[in-house]
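Of the protein chains in this complex, all but one are displayed in their positions.
And then chain A:
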């Protein structure tokens, strides 16, 4: 089509053409005939034009800010972003990636300190929920993943996702049997739980029981990678000072301690190592609740012995060895709670 220079179309024309093609694709989807093929081609072609407008190509620069802002405005007014995401599985392979590229670029748009696209999506949260549900469809899961992680960078959008019921679907998504999708879902899950420290801490505190009941399942997953990744993330969450309240709550539960002690003995060395980083928090806690202390005391000698022989080949990892030495010392010095006993006996007297 060299006579109809693609870049000559105005943003408004491009958006209109894309929307029409999408609508055609939407109504024709059952058919799979030539008309549907044509609609799909039109969608892809217009997507490429919009992408090139925003990114430029190896030989051309992106369009000026004015054109880009016109384009963004058209995208908001036409509701095209949602439409694209809703029909993502109808779009061809390269087109799906182009949707993600266009979305991610428009999302990052800034006017001064404002992010107009973020504001727009806040008024249309179904965009986010449609993207999250994308993990249920193999052929669009990874495309949705890249868009979701871009969204998660913005606190306002992360908040909508975290506090939605749909968020808890991630506990299933991260464990699906298709490795690449599970792994992508986990990256998004992690981003949502760690990116905005204060938001995340608040979320974890208010939803502690629900989140950690679900989380327990991940730690007990049959899938080695799920187990390993979720254990590592748990360690990161607990050791983040923003999550102090959550950490205190977690290390007061003897079941959690038992789980970590069992994980210290798992076959996988990586899981042993990650479990160590959670286990150390239980031991380092200066105010150990009685049940925790009792478990540690019951296993005092075994733990000292076990830790002395634990990952001895990591001789070059100074921090690990310091921590290990500290834990061994702490456990050796553990003493049964005297105050309880004395107070009880004093009451009897």
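Criterion: a contact is a pair of C-beta atoms (placed from the backbone, for glycine too) under 8 Å apart; a residue touches a chain by one contact, two chains touch by 3 or more; residues count from 1.
Heads up, the rule we're going with is that contacts and distances are computed from a predicted model.
Visitor: Quick one: find the hidden chain's UniProt protein name among "Vacuolar fusion protein MON1 homolog", "Mitochondrial inner membrane i-AAA protease complex subunit MGR1", "Protein kinase domain-containing protein" or "Hyccin".
Guide: From the choices "Vacuolar fusion protein MON1 homolog", "Mitochondrial inner membrane i-AAA protease complex subunit MGR1", "Protein kinase domain-containing protein" or "Hyccin", the unshown chain carries the UniProt name "Protein kinase domain-containing protein".
Visitor: Among the options A:268, A:300 or A:321, which residue touches the chain absent from this view?
Guide: Residue touching the chain left out of view: A:268.
Visitor: Looking at the full complex, which residue from A:168, A:224, A:244 or A:326 touches the chain that isn't shown here?
Guide: From the options A:168, A:224, A:244 or A:326, the contact with the absent chain belongs to A:224.
Visitor: Touch as defined at the start, partner being the missing chain; which of A:27, A:178 or A:213 qualifies?
Guide: The one listed residue touching the chain not shown is A:178.
Visitor: Quickly run down the residues of chain A that touch the omitted chain.
Guide: Those residues of chain A that touch the unshown chain are 55-58, 62, 93-94, 97, 101, 104-105, 107-108, 142, 150, 177-180, 183-184, 223-225, 228, 232, 267-270.
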